[in-house]
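In this view, the complex is presented without one of its protein chains, the others remaining in place.
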């Protein structure tokens, strides 16, 4: 096998979808917050909490879907905290976000340690299994490459499409966009910018929680502290790369996952000739380049990071 | 509920708010401590002991304060001029790497009195360069620096990781990814024997004073303050915004890079990718708590270090999961943010 | 008899396989009434020396942990607290009278696991997933390969490093990538590898701890590492008041009970058991030495 043959293997593409899934959830979540004008740097901590609480729910006997729901609710709760501080009070978004990340992750580890005293490797659950879709999963190559995923992966891709459509085509989506562009314009149209921003941050954070839960409910079967490993920051980068568009966020997550999956396979062929760090830098550098390209077109939500306080000029 | 900006901040409130915030954070953390089955009051007492109860704990608290002062200053001088440098973490790492590379066997061969300042300058220059990149993007292309500086943190850490697994790898470290160590002449003298406390603390406090002097007494201070508070008025008055921002970036990135260099020279001796437990990010917290005042940064850094070291010691003493320390630090940040907000706003109805 | 006060300082959360070996041995010793055990986990490099000093000042007589990320500072601490013994997983040398070190040597068991693995592969390709290429990991993987090669000299090997110690989903991806590339036996230095094997219905070998209960259909053999002999050795020295600044790695050897293979008979080729057991006896008897090769596997 040489470096190019890798692209012809179905396993690569299946891996791309798997690796991308938590990133798709997280990126969509961060994107929704930002389209409404709120930068949510709490993402890394929220994903950590989601990973833990989702797993814990299932470990305590809950259904897998209940676990995913718990992760969403947990994410939403931290999102609400972030929103209360940054939207209602209008505090600095990046400082609060960093605080939430520290708070959510340390609280996660604390709770985990109290409820699961250690013994060897952490206990496991039975994770989401690959679903066999009649016909599609049996297709040659495609069946293996694309239709060999667990349910949350399909959910993530579907969500990306639904959110892309929703932002562009529904009254709610338009309201989110106008709040992120100019909350005063939104208010003048009878939209309550504060409630809408809170809603967007809560919903976006729920998605982040689900992204974290994918790691423990599908990608793996137990929770490890620090297992999120900077995936949240990758999502923040991907939102920028996607120029705040859900369909491009999906693409960006897949592209990044492709680099990662490729890198893991390339090692078999060339050893560690290319430092793996170079591959890991790609999403960040990609995003900075994207910012440069977009700079002239000002696609950034214009009210991003600008607090809106009612009755203030 | 409505928020209303206060016309002026009553002194009593300015004092009460931060105290109230700390109390609130401790009460909330108390719930968790109780859940963990430890005696809450004793826990608070243990925190105090953990931070100040012995020669060891005092020196440890001050050792941890040192990099926080520097990264706090880095954030404070930048934010003052409305340069949103979220990249102190990355600047810290490249500063550390520069100091380690030049301070090693293969680096500069200088006597100690020349080597130490040279390495500090090297660290500062490395940090400054890393911040000048996003600044150039902002000035040239109008790219917002919040996101670019944040993202460059991860690039910088990956770069450091690549270096310490590559050309700067310590061949004597048995394959562990760590940089070549600095030579003995490059390490900072200790302030107190048999402790980790080194003269970096004095340097940090001295720099805080110096920056305070610069900000309050010099032309650059006056102009950079004007540029931060009202860029368009500063421009009208003939202040070169670009010039101010470049200087501020050098100062801010330099301070963060210096923090990294000092941590290597004073404490660790070489670079690994876990050299910093988030000193760069915590520096932002410190700067915010200090209201961006350089002397306030010293106090805020001491506060954050106290909280962490105290809580960490408490967790060991009482067998509470050690993650409680970060919980307490983050809680006090969040409550402090709210507390400071309430000094400038009142809530009506 | 008075219990020895022992503190454990874990740089990672104790879920981490390596730390769990220390943690469990220490818990067991505490349960046996030999020691009193307190610990801290997830202690970052910046905080590690402070934790060492705090425990030393709190009157612990033996402090167990890992100095990989803080080699210089840890030795400094030991010098400052001559009354306390330090027993650290380390890549470096012992230091002074009270800074003892140990390596993680379960390569002998890995060699034996390789012998059992060899006939199980149809493709003749064997994968291995590691964190980063440090000698202890390299030696382990190379020993596994040597074991395989003894039985199947024509075997092909794949190797993947994931660049981090704490990303099981990524270890799983690395395992899947190797299966895609034809491997049908995986040597899992990292947790997560066996999940890939399980998912794809191939077999896997565990390292350090016994993964078989977790993956009963997948993990047929484990290269176990036992910390208790090292710990007992150090405790004995502390109690005897002799110098503890020495290398305790030799307690890791199979003949000391420091590492061994555990396997599920029903899952392996029955014909392969006898030669393996013979090798095992030879190792214990000292007539066979498993090669120690710290070079990075490719």
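Think of it as A, B and C in the order they're written, each chain with its own count starting at 1.
Everything that follows uses one rule, which is that contacts are C-beta pairs under 8 Å (C-beta built on N, C-alpha and C of every residue); 3 or more make two chains touch, one makes a residue touch a chain.
FYI, contacts and distances are computed from a predicted model.
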Could you tell me which of "Sarcosine oxidase subunit alpha family protein", "Multicomponent Na+:H+ antiporter subunit C", "NADH-quinone oxidoreductase subunit N" or "Simple sugar transport system ATP-binding protein" is the UniProt name of the chain missing from the displayed complex?
"Simple sugar transport system ATP-binding protein"
Can you pull out the displayed chains that the omitted chain is in contact with?
A, B
Sole contact to the chain not displayed, among B:136, B:192 or B:229:
B:229
Absent-chain interface as seen on chain A, which is shown:
169-175, 177-178, 181-182, 184-192, 298-299, 301-302, 310-311
Residues belonging to chain B that touch the chain removed from view:
2, 4-7, 217-223, 225-226, 229-230, 232-239
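As a convention for this text, only the chains that are shown with their structure count from here on.
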Based on the touch definition given at the start, go ahead and assign the chain network to line, ring, star, complete or other.
complete
Farthest chain relative to chain A (centres taken as mean CA coordinates):
C
Determine the centre-to-centre distance between chain A and chain C, using the mean Cα coordinates as centres, and give it in whole Å.
35
Identify all positions of chain A at which a residue touches two or more other chains, and write them in rising order.
109, 113, 277, 280
Which positions in chain B are in touch with at least two other chains?
161, 165, 321, 323
Going by the contact rule at the top, pick out the chain A residues touching chain C in the complex.
1, 9, 11-12, 15, 18-19, 109, 113, 118-122, 124, 130, 215, 219-222, 224-227, 229, 260-261, 264-265, 267-268, 271-272, 276-277, 280
Given the complex, residues on chain B that touch chain A span 2-3, 5, 32, 35-36, 84, 86, 137, 141-144, 146-148, 150-152, 154-155, 158-159, 161-162, 165-166, 278, 281, 284-285, 288, 321, 323-327, 329-331, 333-334, 337-338, 341, 345
Which of the residues in chain A come into contact with chain B in the complex?
39, 41, 81, 85, 89-92, 94-96, 98-100, 102-103, 105-107, 109-110, 113-114, 230, 233, 236-237, 240, 275, 277-278, 280-281, 284-285, 287-288, 291-292, 295-296, 300, 305, 309-312
